[in-house]
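Moving on to subunit A:
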Amino acid sequence: GGGATTTREDTAASSGAAAGGSSAKVKVDPYAGDEVKIAYIAHDIGTPNNQGWKEGIERECASWSNIKVDSYGAEESAETQVQIMTDCINQGYNAIILQCSDGTALAPSVKQAEEAGIPVITVNLDCSSDTIHSALVMAVDYDAGRMAADKMAEQMGGSGKIAIIQGVPGLERTDNLEKGFRDTIANYSGIEIVDAQSASFQKDTAMTVMNSFLQSYPDLKGVFAINDAMAEGAALAAQSANKKGQIVIWGADGEKDALAMIESGDMAGTIYTNSWDEGSTAAKIALLMIGSEYDYTCLTATPKVIMEPIVVTKENVGTIAEEDRW
Partner candidate 1 sequence: MAGNTLIEAKGIYKSFSGVPVLQDVHFEVKAGEVHALMGENGAGKSTLIKIITGVYTKDDGQIYWEGKPVEINSYQDCQKLGVACIYQELSVIPPLTVAQNVYLGREPRKGPFIDYAKMNQMTQELIDKYQFPLKPTTVVENLGIGQRQLIEILKGLSQDSKLLIMDEPTASLSGKEAEMLFKIIQKLRSEGVSIIYISHRLEEVYMLSDRLTILRDGKNAAVLEKEDIIPAKVIETMIGKVVDESAGSRKMLHSDDNAEVRLDVKNLTDKTDRYRNISFQVHRGEILGLGGLIGAGRTEVVRAIYGVDKAASGEVWLDGKKLNPSPKASILEGIGFVPEDRRNQGFIPLLSTTKNVALTNYDIVKINGTSISDADELAMSKRAIQAIDIRPSDPNKQVGVMSGGNQQKVVLGKWLMRDLKLLIVDEPTAGIDVGAKDEIYSILEDLAKQGVAVIVVTSDLQELLRVSHRIIVMRKGDIVKEFKNVEVTQSKVLSAGQGVEEEAE
Partner candidate 2 sequence: MKRMNQTTMRRLISIGMLLILVVLFTILAGAGKGKFFNFDNLIEVVRDASIPAIIGVGVTFIIITAGIDLSTGSMMALVGMTMANIYAYTLLPFSVMMLAGILVGLLCGLCNGIIVAKFNVPEFIGTLATMSIFRALTYIIAIRDANGVIKSQPMNHSQYTWLGTGIGKFYYVIIAMIIIVAAGQITLKYTRFGTNLYSVGASKKAATLSGIDVAKTRLIAYVITGFTVAIGAIFTTARLQSATTAIGMDFEFNPIAAAVVGGVALSGGSGDVIGTLIGALFMATLENGVRKLSINTAYQYVIKGAIIIAVVIFDATYKARMDRKAREEGAKEGLE
């Protein structure tokens, strides 16, 4: 579908939604040594970003013996994540750090948690905009896409063919990234996006997709992969087709291996965000929120902490210290 959606009147929903308020908040103070437990609920615990966030949160809390962090993975399913949310609310966690599988689908659970007095700090993806909650720590994907596009265009000398390697369709974050990228490339008349194929975030599939790009477009000059794993795959494929360094290959995320490939000249660049930093920031906010007098219901929008994406190319990759590589 496309086009404008219809608005349905719902009189019942708006009233009483925030009725519970913060009254239920339990009086605890992590800084005073009260026992506190925080839940981190990841979209999928097995990926580097999620692991980075998890470690960031754990590092932040490690210095307090009274703070316990439990991590859960939702196996890439919003339904499962909602079940875990409900579970954590029942468990009486003092704060929840949530990496939404799907902002819209998780919105009701976030609301429920906040109403139960549990601050929810979302990382990386907001839940639907009308669901106000304690805080959001995020990188702006659309902007990241724009930044990658500008830098890539520059590296390509403003002309040539680009192909995009996509992830699983329908995921808000990566779709925004791609959108930002495309919108910006449109400004360069010499650059054409010739193809876009999914490799489902998989490195090996990306190699296959890249191979067929190389067949279809012998004069391909640039490849933008929506995550680093796929960019690495594309770079390996280019390498084995003896085109190492001849194609401008970009990824996004900034994981350790991608940075190494930029150093070796296999990849041209990536968008780096510091997952550890993001995680520890989220944890800091969570600790501040727990037991504070702060009432989220008086907010008109969720407070956002924007983690500025950093464009990494061969020139500046050296500035990312080893201990910041996740």
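To be clear about the criterion, a residue touches a chain if its C-beta (ideal position, glycine included) is under 8 Å from a C-beta of that chain, and two chains touch if they have at least 3 such contacts; residues count from 1.
On the choice of candidates, all candidates are chains of the complex that A comes from, given by their letters.
All figures in this text were calculated on a predicted structure; none of them were measured in a lab.
Student: Have a look at 1 or 2 and point out the one touching subunit A within this complex.
Tutor: Candidate touching the shown chain: 2.
Student: Spell out the residues on subunit A that touch candidate 2 in their complex, using ranges where they run on.
Tutor: Residues in contact with candidate 2: 1-3, 5-6, 8, 10, 12-13, 45, 68, 70-73, 75-79, 82-84, 86-87, 90-92, 101-105, 107-108, 128, 168-172, 175-176, 178-179, 183.
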